[in-house]
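Before I ask anything, here is the structure I am working with.
Shown here: the complex without one of its protein chains, the others still in place.
The chains carry the letters A, B and C, assigned in the order they are written, with residues numbered from 1 in each.
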Amino acid sequence: MSLREAVAEHVRDGDTVVIEGFTHLICFAAGHEIIRQRRRDLTLCRLTPDLIYDQMIAAGCARKLVFSWAGNPGAGSLHAFRRAVEGKGGAPLELEEYSHFGMVGRLSAGAARLPFWPMRNYLGTDLPAANPRIATVECPYTGERLATVPALNPDVTIVHAQRADAQGNTQIWGLLGVQQEAAFASRRVIVVVEELVDEAVIRADPNRTLIPGLAVDAVVVEPWGAHPSYAQGYYDRDNAFYIGWEPISRDPAALEQYLATYVYGVADRTEYVARCGGLDRLRADQRVCAGVNYGF
Amino acid sequence: MSLREAVAEHVRDGDTVVIEGFTHLICFAAGHEIIRQRRRDLTLCRLTPDLIYDQMIAAGCARKLVFSWAGNPGAGSLHAFRRAVEGKGGAPLELEEYSHFGMVGRLSAGAARLPFWPMRNYLGTDLPAANPRIATVECPYTGERLATVPALNPDVTIVHAQRADAQGNTQIWGLLGVQQEAAFASRRVIVVVEELVDEAVIRADPNRTLIPGLAVDAVVVEPWGAHPSYAQGYYDRDNAFYIGWEPISRDPAALEQYLATYVYGVADRTEYVARCGGLDRLRADQRVCAGVNYGF
Amino acid sequence: MSYTPAELMACVAARELRDGEVVFVGIGLPNLACNLARATHAPDLVLIYESGAVGAVPERLPVSIGDPSLVTGSLMVCGMAEVFQSLLQNGRIEVGFLGGAQIDRWGNINTTVVGDYHHPQVRLPGSGGAAEIAIHARRTVVISRLNRRAFPERVDFITSPGHRMAGRTRRELGMPGAGPVKVVTDKAVLEPDPENGELVLSALYPGVTPDEVQAGIGWSLRRRDRLEAVARPSDQELHLLRDVLDPHQLYLKA
Partner (left out) sequence: MSYTPAELMACVAARELRDGEVVFVGIGLPNLACNLARATHAPDLVLIYESGAVGAVPERLPVSIGDPSLVTGSLMVCGMAEVFQSLLQNGRIEVGFLGGAQIDRWGNINTTVVGDYHHPQVRLPGSGGAAEIAIHARRTVVISRLNRRAFPERVDFITSPGHRMAGRTRRELGMPGAGPVKVVTDKAVLEPDPENGELVLSALYPGVTPDEVQAGIGWSLRRRDRLEAVARPSDQELHLLRDVLDPHQLYLKA
């Protein structure tokens, strides 16, 4: 299935959408396709909105943002996000804000189909005042009060991964973020992979499988689909792009120009990769580990 | 460190002890050493007490058993356990009983240092009546009542694993059970491995590490330490032994004879392996998977 | 070809499974039934074991649900927290198999104790994952041989809830799953009355009379107006069971 078809079928106006991946495996390809298909009124959820949500906010896809850290690591701000929140242009953006632990708990509860997740957190912070959905529960054993966050069950979650088989049995290594929790918490799941592999490859190392095919609705093959984010063992993070985003994001006209050229101006990921040019410089070195014995 | 030293230092009379491993990687070596050192009044916790706890109960180590399924899979009963519970000889044994999910939740809460774990469970069953520690909590968002189990934080947990480095960075593949949760929930952790490996082996495939050395107090090398349980990629489960346990366990004299010969009658695991004889028949076939690339 | 009751039980259980379904498998007959279904009408059945093996394709008949043959070549191995939270409680399990020492009129199952909990005549293994499977699996199939001790009017202890627990229904208790939809015995199949959840006779095995069934049941068994016929094991089913799946008669002893 092509990413165009997968997004057309599974991402709808008004949906609560999660494109996860903590620095690693952020599916920019899916974000760009959602922008191209001009989805609207989305509730975008991610721990770190990152450049991809900054672009989707600038493109007018988002009605609301649910997050825990909205910056451009080491490089600056997400200015489209800031303009919306600081009332300096752009459509208004509703915020629902947690800490990383809070977002992790929300997706853990969603994956377990529990209505809340307990944690020791938030006492003494102003976060519960800013977000009334952060509540408390009393322990039935000790009587102490613990913080709670509500379950997050997205309409659709998009997970980028190194590889999967045709049934969506998905293997990820390197940073795992909350990809597994997000997939299990979601009503629909799109997996986008660098490589489609034979089921035998998956079955040869079942402990590497993070998401089983029974939880996946669509599998899409999109090499370089995470650029400028990275895929361990496939390509490095394009740090120059992240640093270069600061001036682009700061200037609405430049941002519009970027979208016109690299998102609206290309038909698909293949054209995007061609237009970026020279991505081969990011190709990963070989640091292949040894296998383990599954025999008995 | 030898297993004798590790048990002498970390397992004390009256302790709450977890020797985990779901069918896979059950550390019989540690159970036998605890019996040899004549530990008393232990609270033994495991989802499946299995033969190892049947032996420890017969040897008089246990005051209490916390569990969710006490049988000899496919082969029969744990008769030392049954004699104690049915009042047919042997010291009395206090029971605290859950389902598997309940025990998993108890260790998950322990690992997260939360006082309880919520779940949708137990409604309509007689388990809460049999175990008042199964309680309920009201969801602060939906108002629904969920079942809870209390955290389990053992004094000492013993984890058997395929391999670890000298610092206790431990890698496991095949069935994972609740080994990670049990280790993080415990005050002290002994890791017993088939193979001690160089730190470089661990660092070559960090996604395989289930327990970090920072959570481990002692590392012991004990090949065949899980027999008659198994170690994926090292040796198969000794199903004949499990089937043969039924008549032994059924007859207190035979059980005593077994302990005299295979536990008290040997100084350590090496002598046990020699006395068992022919364990090579269980050695695993080679089904080595391919490695993955950690380069960037 | 002649066949044993156990062989027909495995066939009836296998026929209950639809291709592509996600099944929580137990050891013994349930495992045989699932592998029989995979070998016949349900090649894409997904076998999940509570030990954490997903999409297992055991090369040998597993003696325990933690057998290494369930891991080798499986699609995924995950921890038990994922099994119970992200798969079972999440609602991903479509069929669960259950058995027990006692099954009562309402499909409640006892695998905990015969007699009083605190002074048991017989201490049974306990729940394992059965309590949560009975609550969360979209539907369950119960397998047990008929006899009055195994089918009392009321179980001594409810380990796995059926359709009516101390008078309360699954809906009243807010249980996600549909509960036991079929009880497969060695003589007949029982199914819950859609009205009140009471187990009633729904199908007789070839050559079995209702009285033979009643003889193995501790309450006066009602029956459906129209009883289904149960087809005898086909030659293909028998060949698979005897020559491929359980050649050493581990679970199919006559």
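The rule is short, and it goes like this: contacts are C-beta pairs under 8 Å (C-beta built on N, C-alpha and C of every residue); 3 or more make two chains touch, one makes a residue touch a chain.
This one's a predicted model, so the numbers in the text were calculated from it and none came from an experiment.
S.K.: Where does the absent chain make contact, in terms of the chains shown?
M.R.: A, B
S.K.: Pick out which of B:76, B:128, B:206 or B:291 touches the chain that's been left out of the picture.
M.R.: Of the listed residues, the one touching the omitted chain is B:206.
S.K.: Could you list which residues of subunit A touch the chain missing from the display?
M.R.: Output for subunit A: 22-24, 47-48, 67-71, 73-75, 77, 81-82, 85-87, 97-101, 104-105, 108, 119-127, 129-130, 144, 173-178, 180-181, 230, 232, 236-237, 239, 242, 284, 287.
S.K.: What subunit B residues would touch the chain not displayed?
M.R.: So the residues of subunit B touching the missing chain come out as 111-114, 167, 169, 180-181, 184, 199, 202-204, 206-207, 209, 212-215, 294-296.
The working rule: only the chains that are shown with their structure count from here on.
S.K.: From the Cα centroids, identify the chain that ends up most central relative to all protein Cα atoms.
M.R.: When every chain is reduced to its C-alpha mean, the one closest to the whole-protein mean is B.
S.K.: Please work out the Cα centroid separation of subunit B and subunit C, and write it as a whole number of Å.
M.R.: Spacing between the chain centres: roughly 28 Å.
S.K.: Taking each chain's centre as the mean of its CA atoms, how far is subunit A from subunit C in angstrom?
M.R.: Their C-alpha centroids are separated by 40 Å.
S.K.: List the centre-to-centre spacing of subunit A and subunit B in whole Å, with centres computed as mean CA coordinates.
M.R.: 37
S.K.: Tell me, which residues of subunit A touch at least two other chains?
M.R.: In subunit A, the residues touching two or more other chains are 112-114, 204, 207, 294-296.
S.K.: Which subunit C residues touch at least two other chains?
M.R.: Counting only residues that touch two or more other chains, subunit C contributes 53, 68, 71-72, 77-78, 85, 89.
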